[in-house]
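Right, I'll just put the structure down here and ask away after.
Every protein chain of the complex appears in place save one, which is left out.
For chain A:
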Amino acid sequence: MKGTYLGEFEELVLLTVGALHPQAYGVAIMDEIKEETGRSVNISAIHSALRRLDEKGFVRSEMGGATNERGGRRKRFFELTAFGKKALDEAQSVRMKLYNRIPDISIGQS
């Protein structure tokens, strides 16, 4: 089906949204990804990934309350939907299934 494919970066963002719940918004997600993976990502890339995830129905969002930070601009907080959670679960299980099939024999040692 068109549009439900979960890309690598999307998956990363989706995971971060889940992990940061309920404080997941653009800059926080960016910082978290930087911290956890060491990847420097431009904020615009986070935004477009979030927008795609939103279109696919993996996340939903709402505007937070006004604060004094950011010149009074509100943040948009994202959270996982059930569908998003399911997509993550599936990705995880596919990964685990394959991972478990890796033979136990020593790898990297001959």
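Here is the rule we go by: a contact is a pair of C-beta atoms (placed from the backbone, for glycine too) under 8 Å apart; a residue touches a chain by one contact, two chains touch by 3 or more; residues count from 1.
Here, contacts and distances are computed from a predicted model.
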item: Identity of the absent chain, which is to be given by its UniProt protein name, from "ABC transporter substrate-binding protein", "Threonine/Serine exporter ThrE domain-containing protein", "Ni/Fe-hydrogenase 2 integral membrane subunit HybB" or "Putative ABC transport system permease protein"; value: "Putative ABC transport system permease protein"
item: Sole residue of A:21, A:39, A:70 or A:95 that reaches the chain not shown, by the stated touch rule; value: A:70
item: Footprint left on chain A by the chain that the document does not show; value: 25-27, 42-45, 47-48, 51, 63, 69-71, 73-76
